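Input: a single structure, listed below in structure tokens.
Below, a portion of the complex is reproduced, with chain positions unchanged.
Chain lettering (A and B) follows the sequence in which the chains are written, and residue indices restart at 1 in each chain.
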Amino acid sequence: MGKVAVIMGSTSDLPVMQGAIDILREFEIEVDVDIVSAHRTPEKLFEFGKTAHKSGYSVIIAGAGGAAHLPGMVASLSPLPVIGVPVKSSNSIDGWDSILSILQMPGGVPVATVALNGAKNAGILAAQIIGSANPAVLKKIEAYKQELKDKVTQGAQEIKKSK
Amino acid sequence: MGKVAVIMGSTSDLPVMQGAIDILREFEIEVDVDIVSAHRTPEKLFEFGKTAHKSGYSVIIAGAGGAAHLPGMVASLSPLPVIGVPVKSSNSIDGWDSILSILQMPGGVPVATVALNGAKNAGILAAQIIGSANPAVLKKIEAYKQELKDKVTQGAQEIKKSK
């Protein structure tokens, strides 16, 4: 089973991106974390993007804010599936710039975009990608979905009692 | 190697969604195509979503326009990775409704969203997902990326000559 690389453009993205790291560890999937700035460390970006599929990774999760070029540039360099997390950073216009910079990739180079600040969902999606070829991980996804359901059901019962 | 299901909310989405079907066939990945309307055939949606992972599919591509609920509802029902294609249908407000309805999924239930009308990229992403656990498909992705590069290089040469 491949590892997941969680990279982000700046240390300031870590509080958001932690959501991906935590859920992947919950699924017992190996995660590596790194800061790779498309605009400030372009050589590292190139090196990372060119070699990720030979370094044991199955999926790359890349988070960035503002004019967020990291996910798309990694997708340009790597044949692996790249999940992009638009981060609502302090220099972002309500997140619209992050979303559009990541989502609107040209034909030929997709980025699997999740919701604004949706790092947790990026982690789940990475697990689903691994699970699509790994029955044990698929089972964990199914169990996770059951958990979600149970929590809602419990909340519903509490509200019904109180109303 | 799993199949890919390409579903869409309406026959009117087919001209856009054909982009996914064509590229997947180019990658020699098996594709099934169906119309599943979240709003008009909800029972079929449920049946499909609940059983897709037992029917030989590895990835689901779902396209829809306007208040596009199909990708998110399938993601709710299936443990497989779901790729959402926002379609700029005639009843859409410049595509914003389709994009936001697909992208902004709540924590726990991701949809891998691609660009507006980006069905071709959805197909490539599905191939990358399969390729992440299948070296033969990964090779095809690498070859495809080389082709993209060659076409740009050729176009660049023609422009340099003419200028």
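Side notes on the structure shown:
Methods note: a residue touches a chain if its C-beta (ideal position, glycine included) is under 8 Å from a C-beta of that chain, and two chains touch if they have at least 3 such contacts.
Values in this document were obtained by computation on a predicted structure and should not be read as measured data.
Complete-complex copy count for the single protein sequence, taken from this structure file and not limited to the 2 chains in place, is 8.
The rule is simple: only the chains that are shown with their structure count from here on.
Between the Cα centres of chain A and chain B there is a gap of 18 Å. Residues of chain A touching chain B in their complex: 2, 53, 58-59, 79-81, 83, 99, 103-116, 118, 120-122, 124-125, 128-134, 138, 141-142, 144-145, 148.
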